[in-house]
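Structure below; questions to follow.
Excluded from the complex is one protein chain; the other protein chains are retained at their positions.
Chain nomenclature is as follows: A and B, assigned in order of appearance, with residue numbering initiated at 1 for each chain independently.
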Amino acid sequence: MLNNTGAEFMSDKIGSPVERTDAAEKTGGWAKYLDDYDFPGALHGKFYRSQKARAEIKKINLPELPDGYHIIGRGDVPGLNAVSMIKQDMPAFADGHVNHIGEIILLIAGPEKSGVLKIHSEIEIEYKELPPVFTTVEALKKGDLFADYHLKKGDPDTAFKNAVRIIEDRITTGHQEHIYMEPQSLYGSWKDGQVVMHGSMQCPYYVKHSVVEALGCDEDMVRVVQTTTGGAFGGKEDYPEIIGTPLAIAVNKIKKPVRLVLDRIEDISFTCKRHPSEIVLKTAVDEENNITGMDIDIVIDGGAYETYSCIVLQRAVFSSTGVYDIPNVNVRGRACRTNNVPNGAFRGFGAPQALTAIETHMGHTAEEIGENPAEFKKKYFLKKGSATVTNGKIHEDVLLEKMFNIIDKKSGYAEKSRQYRTVPGKGIGISFYNHGCGFTGDGEQTIIKAVVYLDKKKNGNVEILVSNVEMGQGLRTNFPKIVSRILEIPMENIIFKDPDTGFVPNSGPTAASRSIMVVGFLLQEAAKKMKKRWNDEEEFRVEQHYRHPEEFTWNQETMQGDAYPAYGWGITVVEAEADPDTYEITASRIWAVHEAGTAIDEKILNGQVQGGVMQGLGWGSLEKLQLKEGRFLQTTMADYIIPTAMDFPRINSEFVDNPYPYGPFGAKGAGELVFDGAGAAYLSAVESAFNIKISALPVTPEAIMEVMLK
Amino acid sequence: MTLNITLNGKQISLKTDPLRRLLDILRVDLKMTSVKEGCGEGECGACSILLDGEIVNSCMIPAGTVNNSSIVTSEGLRETERGRVIIEAFAGEGAVQCGFCTPGMLIAAEWLLSKNPDPSDVEIREALSGNLCRCTGYDMIIDGVKTAAKRGAGLW
Partner (left out) sequence: MVKSYRPETLKEALELRRSEKMIPLAGGTDLMVKFRNWAGLPPLFEKSVLMLNNISDLSGIYSEGKNIIIEAGVTLTETAESECVPAPLRKAAAQIAAPGIRNRATLAGNICNASPAGDTLVPLYVLGAKVRLENIHGRRELLISEYIRGPGKTVLKDDELLTAVIVPPDTSNISFYKKVGTRKANALTKVSFLGLAEIKEGILNRINLAFGAVGPVIVRSKEIEAKLIGLKSGEIDIDKVSAEFSALIIPIDDQRSTAKYRKKVALNLLGRFLTRVKEL
């Protein structure tokens, strides 16, 4: 094992799987999700949403309200009528204008669902329609952008001027819906002068912040409590604020509890999606077929409001050259404002789009030059000390070569990729990828400022107080495991409840592959302090604040430096068979090798791999969302399809250990990494099986046919 | 109508509109909240229950069609030896992440094992094909069913 970090003092055993602390209660159906609670006296809430993509609201005609029923709108906002995310451009309730179909105009609440529906059907809105923008082409023409970023490494102009050939690709990726199995669910109540929000969410403090701004009240007037969360994947990073802010405004006005659970159709139709992307890549090649430069132009559709589009775009831009050290690079990234449903956070956060593009383009470039894709790509692998596209450097050992040898041995990639060139109907594809862990640059230091508490109880128990949530990824097990290992007390003595902002400090959002690496590290350090002070009798609290390691430098203004302190690394191989009559692909075998520092729990990490790769394969193959005039054509789970147990074979997964000094026991982030490469690997397997060139995800049979018939 | 059912082994009578979804009766009237609504259209399987021993989607069943039937939900199954074996196997194999689909998976596993106590991987995948999971990629759920079949040999 590598020992250049000093962090692996106990890492020899930490990864051995333990039984998840939440497994039995969930399987037997004891675990309660929001809609499983019986909230006595709660009203049922339902949104009235815009039917128009862009319009001025001329008049709202409301029906007579029966006793006990309420309609809440912009006039009821005591503070700022906005959902406070990075910007405050999205109104909580539409403010005279609507900018996308499904925009929230009103919230109806009442004791009977039938009564609420009746009111909903009687509301009439007079719109004055305005010309909408539905495509990025139109938005670019108008110059209507949320962001326009430029990065430069080396001297790309000279590289292109001296190139003997330039290889170009235009790669597109589609929308993706999260399909967390539990739809968006919140409950707002009024208790002792406080607005209390319970719900399925990733970031209790995000919801709290937005509600405080909208109510214009003191921080202690709002409390947010996470309930057992039935999947999230980024979809419960932004949307709980988008519906939670109007819900809180309603509760604040009527002083009654309101339950808000989205129907699946409403959830698919209007929640934020993965940003679709169009990426044009140009590669300058010299006489010896070496890559001398690249020009990458990324365009994403942000939808009608900014949400997290700029940060998603930043991650796309920073990931644009993938795992490769390209000497001279120009990158431009633009996020367009359109009148489509806003796009937002989704596992990977812009990286999967960029990585699909670079992987596919590198594959095509190898093909043009006449080299084996993996052999060609290997020549450009980043190494420790390599300069990144933001002119920072890679601080860690890069084990991609070793990982390739492992996956090649298992899958026979090198051999099969040659052999299948002449075997019709059989193919094999590969992708290499990395994912920067945590917030961009010094965001952990300047924006998040995470704090954790560890409380020592009199009975010897220790309580973890953080704002990060269990949403399926295993924090309920991994956080106690970290603390129990340091304190050398059984996991049963560690308490970790669903976060309640009334009690837990703000340790930041459950996002950006940061929970284990950043928050887990703070818990490890807090536990070390606690251990030093340990006294069976005493009740005390240990507090730990984030401190940015000095060796990582970043300038957010110029976007130069170490965009991420550390990366997770991965390789996925997909073997596939093609049906020449139906253009269907059957993935026959799948292998994955990942490096995410040291595993805190190998089984939980493996669960992330299998689930993440599967979700990536879904994005790459099946999950098609089409917009028609600002409205999705696929709005049910019959039409928006995710993989079943029959669609893909077992994912054969393995890890390589590479401890990171600022992660607990050497752990880095993995939750997003495992998604990032599956789409590209699938695409390249399809190319190999059909002997064609593909430039778009999802690779549906329809898309394959179109290429075949060209 | 008066609906008479045997729910998890107990006789129950209740008054209901026969058109109401069995899912709503189970969740709202009878507090069987292990039965989840994931999609409301028979696609996801989170509302799976056993109806006279067969797996069905309770979101698609009007109450009026199940009079005098026997219904099993996870609340009942978890109290049986078979249920305990599956729950332990799922927990041991890492079959559970967010858990929202899992009570439905438990029902699907019980249904499969009641028909086929020693299923192959393919048979398990087919039996679970109506129960969607977005977290696990299914592999560990398959392992959970296999382990349950092995450990609970003779129970089914």
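Following the convention adopted for this analysis, contacts are C-beta pairs under 8 Å (C-beta built on N, C-alpha and C of every residue); 3 or more make two chains touch, one makes a residue touch a chain.
Being a predicted model, the structure only gives us computed values, none of them experimental.
Of the candidate positions A:73, A:276, A:352 or A:643, contact with the unshown chain belongs to A:643. Mapped onto chain B, contacts with the missing chain fall at residues 1, 17-21, 24, 28, 37, 40-43, 45, 48, 51, 54-57, 59-62, 64-65, 67, 108, 111, 125-127, 129-132.
Listed by residue number, the positions of chain A touching the unshown chain are 46, 113-114, 117, 261, 263, 580-584, 586, 622, 626, 633-634, 638-639, 641, 643-647, 701-702, 705-706, 709.
We take it that only the chains that are shown with their structure count from here on.
The touching residues of chain B, when paired with chain A in their complex, are 27, 31, 33-41, 43-44, 46, 73-75, 78, 83, 86-88, 90-92, 94-103, 105-106, 121, 124-126, 128-142. Put simply, chain A touches chain B in their complex at residues 17, 19-20, 22-33, 35-36, 38, 178-183, 228-233, 263-265, 471-474, 603-604, 606-607, 609-615, 636-638, 642, 644-646, 648, 650-651.
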